[in-house]
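Written out below as structure tokens is the structure these notes cover.
One protein chain omitted, others in place.
For chain A:
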Amino acid sequence: MAAGVAAWLPFARAAAIGWMPVANCPMPLAPADKNKRQDELIVLNVSGRRFQTWRTTLERYPDTLLGSTEKEFFFNEDTKEYFFDRDPEVFRCVLNFYRTGKLHYPRYECISAYDDELAFYGILPEIIGDCCYEEYKDRKRENAERLMDDNDSENNQESMPSLSFRQTMWRAFENPHTSTLALVFYYVTGFFIAVSVITNVVETVPCGTVPGSKELPCGERYSVAFFCLDTACVMIFTVEYLLRLFAAPSRYRFIRSVMSIIDVVAIMPYYIGLVMTNNEDVSGAFVTLRVFRVFRIFKFSRHSQGLRILGYTLKSCASELGFLLFSLTMAIIIFATVMFYAEKGSSASKFTSIPASFWYTIVTMTTLGYGDMVPKTIAGKIFGSICSLSGVLVIALPVPVIVSNFSRIYHQNQRADKRRAQKKARLARIRVAKTGSSNAYLHSKRNGLLTEALELMGTPEEENMGKSTSLIESQHHHLLHCLEKTTGLSYLVDDPLLSVRTSTIKNHEFVDEQMFEQNCMESSMQNYPSTRSPSLSSHPGLTTTCCSRRSKKSTHLPNSSLPATRLRSMQELSTIHIQGSEQPSLTTSRSSLNLKADDGLRPNCKTSQITTAIISIPTPPALTPEGESRPPPATPGPNTNIPSIASNVVKVSAL
């Protein structure tokens, strides 16, 4: 039952009273309307724009979001309205659908945005009214083609190291741009196709005169040379065909494809000729076979996209072409018959039979007008002129259709190519923007770890930290951190080619906490160098193995505030280390530590892609990543060792 009719249900029920007197048996009881609500206005607030409608209007379509109880999820108790955080423009169309029962598709709307909105409100796009359905379908088709294009090019550009040899070969054949070898092969085959075609042409040119005999075509004069050329070309083509056959993912499908048929037709005449050379009877047929060699020119369609488009267009306009052919045939037969009978009377007429008149009709309709057959009688001339006039019309009609099809497909291809070219630049720009935001994670990670360290130390420094990141960010970062903890891995910057050294880092992190706590317990009795060296020695692996690549950029900060390391960009590694004027030894030792670390690592490291945060506790040296300066915490005592240890320990690699 159509929903709009629900409004007339009361009438239909009332009209049923007309049956009552006629009925012989009692009627069933009417269903009670339990919650008989008075029809009320409900307010739908869509991104600030308020729409109001009757509740019953929405209930006409109970299987959509607005018509069912699903909308209660969006009910705002405070304002007593339903709030949807969606596009108000599209909502207009959606609401009109409830009101009128017809869903319209506005032309200015993007197709995927519209589809998303419809999916959200639980409305099937199929019920778009006839007035807008064509447009919708067209746009949808275009969009699907674009997506397919993008997917294809994506697939082409993915590097899939796990392809088998056969698959790589196939890819090389299909997309010559994937590797240099493929490109070379592509151009070589193209060259040989051209050579072969030119050879075929030149073979027939009369080449100089051998004195004493008639002019020979070049093919016979230099027959050996031409034969060698031909053989070479055929060799290349055969090898290419066999390679393609080997590499094809589905051999059966490959054999049936058009291009492979062309390939076969191109090389078969040669082999057949080899076999049949000495048989006189069939040499005539053999000569005919040589005609097929011209099909080699079609092999160029692999090299030219325009040719492929032309072929595709012709295929897609098959119906128009068929119509053209059919109407032409009809017209030819009609006019040929008429001309034949008109010219029958005239003497020495060339129009000897109707089939003979076909030639005249075709030549006239296509406005060629060779003039080898002309009508002589007046009636013939009249009909002849009608014939040529109508010929122009019949041919002119389907041609624009074919042309527009070709133009549409061609431009689509151009657009696809342009999109592919622009895509790289676009993606690069997007990547740059994204790394900016991923920096935020690492910064706050350092912040977070620092906070943890501080908390462990019991220093109430947190309030200065972390407020710089929003709640969502901090929750997201916490999540990432949890994942790191779960897997024992850590995030690396610019990581695609870095392999995470899980074991070392696992130990590393584990050791972090352990050492950290240990050192927390350890008293301040230990002094710097001693603690440092054992830490150094006890974790020889730390500095050397924790990061495969490491470059350091250390800055010394004024000791008044916490020495903070500056985190430049992701590309730079910052080593946070302690700095304090009160402990010059510290600095020296630290620098020596750094030096040592550097030395140890230098052989290993390449470019600095890792940011290492070495967090240490602020006593005179306090660390903050990235320019946050905090007042140095109170007690230097217990904290003295920590920095060094901590700096060793809490090496957040991966950063």
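Quick note on the criterion: contacts are C-beta pairs under 8 Å (C-beta built on N, C-alpha and C of every residue); 3 or more make two chains touch, one makes a residue touch a chain; residues count from 1.
Rule of thumb we're sticking to: contacts and distances are computed from a predicted model.
When the listed names "Ribosome biogenesis regulatory protein", "Large ribosomal subunit protein uL14m", "Kv channel-interacting protein 4" or "ATPK synthase" are checked against UniProt, the chain not shown comes out as "Kv channel-interacting protein 4". Shown as candidates are A:Gly101, A:Pro125 or A:Gly190; the residue that touches the absent chain is A:Gly101.
Residue in contact with the omitted chain (choice from A:Trp8, A:Phe75, A:Phe227 or A:Tyr271): A:Trp8.
Although one chain is not drawn, its touching partners on chain A can still be listed: residues 1-2, 4-5, 7-27, 29-30, 32-33, 36, 38-39, 54, 56, 100-102.
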